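Here the complex is missing one protein chain, while the rest keep their positions.
For chain A:
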């Protein structure tokens, strides 16, 4: 259906507007947005700002009042809606697994709608169950009510991935799980997306989640107006206005530290120095700072070198008395769209 069948496809929204009948103002007002192929873009904003409506226009569960949507260059509004939806993964907060179907049947549903042969569906279901860390032999024939909330969410993700769609829409998919399960699912999901490189639109009202998952974040205000569209590091370092700054909160610097890894900044030097607290190269700077504070030390050692407190501050462009005029632009810049989060808290 789309030019790139399984790798991500580019999504373009042009002057997209939705005015629900009987409402005084449009729920989504004139949105322009480009989502590069293979990136995970998070829509974040307060409840009722139009995130869900914007997302549902892309698979036409909501028909736009006006505007254009293109996926992989194709005009979405000219396609048959049911056929279109079979080629776009869709996962929602309530999961929506069908209680009368087994896990295997739930996952195999879209392939079946697409008319895949039974053997191919069966193989795909096995593959997907393993992909989301559910043992196929254990889970294939169970019914949804026999699964925990976290397991159901994984099945929801597997089901959305079933036909290997280039684009996935996910509306607060981890919103209903407890914090521990949620964190676990987020980490798994980041790992999964690194492999799959789908184009994903992920809706959440949780800014922390947006930072952890997003290659880019779209901060939305009411009527889906875009307040800022940038990488997590940029939004944390340079919020566009007070509204975005309000989302970032008071601990922006700590959040930025969480996005960087020790190996990104540790200066050359004798690695693994004895007598210093040790951290792994993939540790986030935030966790490294935690280790330093816990040991009352101003430095710690990692396989890629010794990390000092000064270097750590320098990484986020603060506390360099030796170079007071230093602009934040001089900060070692992030490999922008590349995911750098190592799962720091």
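What we mean here is this: a contact is a pair of C-beta atoms (placed from the backbone, for glycine too) under 8 Å apart; a residue touches a chain by one contact, two chains touch by 3 or more; residues count from 1.
Quick note on the criterion: contacts and distances are computed from a predicted model.
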item	value
Chain left out of the displayed complex - its UniProt protein name, from "Serine kinase", "Alpha-D-ribose 1-methylphosphonate 5-phosphate C-P lyase", "Proline dehydrogenase" or "ABC transporter permease"	"ABC transporter permease"
Contacting the left-out chain in the complete assembly, out of A:109, A:132 or A:167	A:109
Selected from A:10, A:51 or A:86 as touching the chain missing from the view	A:86
Interface with the unshown chain - residue positions in chain A	59, 61, 82-87, 90, 92, 94-102, 109-110, 113, 143-145, 159, 169
